[in-house]
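Sharing a structure below in structure tokens format, with a few things to ask.
Only one protein chain is missing; all other protein chains are in place.
Then we have chain A:
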Amino acid sequence: MSVYVDYASTTPFDKEIMEKVMAGADVFGNPSSIHRVGKDAKAKLQAHRTRIAESINAKPKEIIITSGATEANNLAIKGTAGRHEKPHMITTDIEHASVRTTYQDLSEQYDVTFLKASENGLIDVDDLKKSLQSNTVLVSIMLVNNETGSIQPVYEIAKVLKDHQALFHIDAVQAFGHMEVNVHALGADMLTLSGHKIYGPKGIGMLYLREGTKLSAQITGGSHELSRRAGTENTMWVEALALAMEKADSKRAARSLKEMQLKERFLNELTAEEIPFEVNGDVNRQASHIVNLHFPWSEAEFLLTALDMTGVYVSAGSACNAGTVQPSHVIQAMYGDEERALKSIRFSFSHLMEEEDILEIVSQLKAIYERLYGN
């Protein structure tokens, strides 16, 4: 028996969606072509765009299709920074690498403030207030942290930014499908999403850009996506994204309830089996599908290998090209403790899992723990 419990890394492509998309493959035209074949493709593309927009309460023209969330985050940040003379920007020290690394690179040239998360995994809104300057042009904060699942106080942040010129960019990749993502309610000027985290394909994502917001294209070569992102549109994958978003949104309540139950069962079983652990961050302020556990008795690298050998697939921190585990920068930022980061693992659940999967993970963890410390 094997158990995949790493759904925050990626999800399987929903077969129903895949089949539907494949069935439409005959419409192959280039949406920019002005002949009938192109127009058919354009019509489909725009219909999908409308469905995508509706899933987050936006308008179709506010959706920029990208190759994924990494590109969308790069576009949001660089496309804003580049429009200003001496901009100041604010982000956090627990963002996904596509945001964090982009800001780190920009900080050599521009003024960037990195807000610190505390041990509960959350950003303090007062810190944001204090960091705002007259030249602050952009604030990038994720809705759900990809490593701990912590839900950032974006609604409060939006209130603070309401009377400020700074644009609010929300990375909602780990939130969509697990909680409501409504761009107006969230007060977002920009918002990023990815296809493969919500049972869609890899290689597709989007940036919501509030109507009237200026942004410089980072990939040039045509007037696609309202001149914000050049390149012939990936119509089939846009459809897949639209279908994945619709499905994830319509089944959100049932799916997240199941995730929550699985997570709770998991934590209860660990406690019952007397396997020592601590939850990283505040378990009551985290998304339904993610929990990050600190196991003081083992390095994550060892546990990941030992678990993989028994068919339990899970992850920790980020992997280097040589296959070793880099300690999570998020846990380090929260606790200021590299040791804790080295001994922490993320479990991320899905409605596709069953209770027996949870029992299998716990029994394998228990076997490893006993091998190391048992009699």
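Couple of notes before you dig in:
Everything below uses one rule, namely that contacts are C-beta pairs under 8 Å (C-beta built on N, C-alpha and C of every residue); 3 or more make two chains touch, one makes a residue touch a chain; residues count from 1.
In this section, contacts and distances are computed from a predicted model.
Taken from the listed names "ABC-type polar-amino-acid transporter", "Glutamate/aspartate transport system permease protein", "tRNA-specific 2-thiouridylase MnmA" or "Cell division protein FtsX", the protein name that UniProt assigns to the chain not shown is "tRNA-specific 2-thiouridylase MnmA". For the options A:A217, A:V325 or A:M353, the residue in contact with the chain missing from this view is A:V325. Across A:M1, A:M22 or A:L372, the residue that sits in touch with the chain not pictured is A:L372. In the full complex, chain A touches the omitted chain through residues 301-302, 305-306, 308-309, 320-325, 371-372.
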